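Everything below concerns the one structure shown next.
Missing here is one protein chain; the remaining ones are kept as they sit in the complex.
Showing chain A:
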Amino acid sequence: MKVFRFFLTRVFLRKPIFAIGALILFLMANYMAFLTAHSVLSTREGYQQMAHFDKEGTFVANLDPDSDFGNKDISKASIQKVYDRLDSRYHYALYTDGMMTNLANGRGVKVPVSYMNQRYNDLDGFPIAQGSGLTFDYSLVRNDAIPVLVGEGLADDYPLGTQFKMHDPALLREVRVKVVGVIAKNSVRSNFYALNSKKYYNFSVVVPVTTAFIKQADVSFNINALNDLVLSDTDRADVSELGDYIDKTIGAKFNLYSYQDNIDYYNEYLFSSLRFLTVASGLLLILIVLLSVWSALISVRVMMRDFTINLMVGLSYGRLRRLFYAYYAGLSLIALLAVFAMAAYSRHSYWRKKDAFLMTYGLCGMIRMDWLALLVASLFDFLLVAMLAQLTTWRLRRVPISLGVLQ
């Protein structure tokens, strides 16, 4: 420790420009490795979620970007016709979210309400931490309490079994609901068409949707729900026929993609951009490694006499190598902590902004994916530290001590 302190204060930091340069390069390397790993992990997560729909005869609806229609143009009667047709001819899984309600809670968060029907729940229901899953045997006519799920963040205010009233943004009226389950912490859904885009359900209420619910719901709910509609046990001809029917009935052009269509889309757009990102990051990382090596070798050359005089009076090469390891490991740790701080700040900012869909649980809101990406960055650090420590020691070994002393 005494020798390391001496080297740190009298040798390594004697020329701060090298230490600062190395630190900046470590920062860049850590950030790039973190970002790339995060992106890959996030995409992989989204891809795995999409795989729930990897079934023959399954199609996912998506509003055609060229379709221009406003909600006001569509009447409840016409959109209901679409749902009546769906009910009579198709098996469909319905899920929509993004509608908000004011529900008192300890965090003061405006609460998003998500809706799913039974088929969607069977296909891709939320993992449950407490209680049962969603049930659909309630009657709006009888004014039954609607059995809902709540996110972990609402479980203290609305524990399992609690009944409470809330304004339902789909029915546009106050309803009585009952908590039948608590969604597992940090449950996440990826956007079908942007796998990196996530929503977390720690502060959501999930409402079960029945045919009666759809009938009573506001037209905006009905339209939103069509956006990510999933049809199962069907074929392209029937799907095409439905698309035409929707277009004719409400004037909205929906595309219905099979799982294979989506995979093709990912391969064409998402994965190629991901591949580009990975290759670009890889090249940038290689450049950073080369710059780090160059900078380390230059610093050794500039401080050659300092090192060799120490070698002459009793420093061993083995100990010198350990000193380099400790020095570079210290720099990489600072860089890793900086990246950790950035990630933690970013996650924590959602709590400060009370962004219900992005508030996550963990140290400063950091989730497993963040830690895994940090782990990847630290593994990269480990390799870089080992490379630099070995290279600098190797360089010093190549110079006879007697010559280095006089340089």
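Please note the rule applied: contacts are C-beta pairs under 8 Å (C-beta built on N, C-alpha and C of every residue); 3 or more make two chains touch, one makes a residue touch a chain; residues count from 1.
Methods note: contacts and distances are computed from a predicted model.
Undergrad: UniProt protein name for the omitted subunit, picking from "ATP-binding cassette domain-containing protein", "Helix-turn-helix transcriptional regulator", "Sarcosine oxidase subunit delta" or "Pyridoxal 5'-phosphate synthase subunit PdxT"?
TA: Its record in UniProt gives the absent chain the protein name "ATP-binding cassette domain-containing protein".
Undergrad: Just one of A:L315, A:L372 or A:A386 touches the chain that is missing; which is it?
TA: Only one of A:L315, A:L372 or A:A386 touches the chain omitted from view, namely A:L315.
Undergrad: For the chain not shown, which residue from A:R10, A:K55, A:R176 or A:R275 touches it across the whole complex?
TA: Going through A:R10, A:K55, A:R176 or A:R275 one by one, A:R10 is the residue touching the chain not shown.
Undergrad: Going by the touch rule given at the top, which residues of chain A touch the chain that is not shown?
TA: Output for chain A: 2-3, 6, 10, 14, 305-306, 309-319, 400-402, 405-406.
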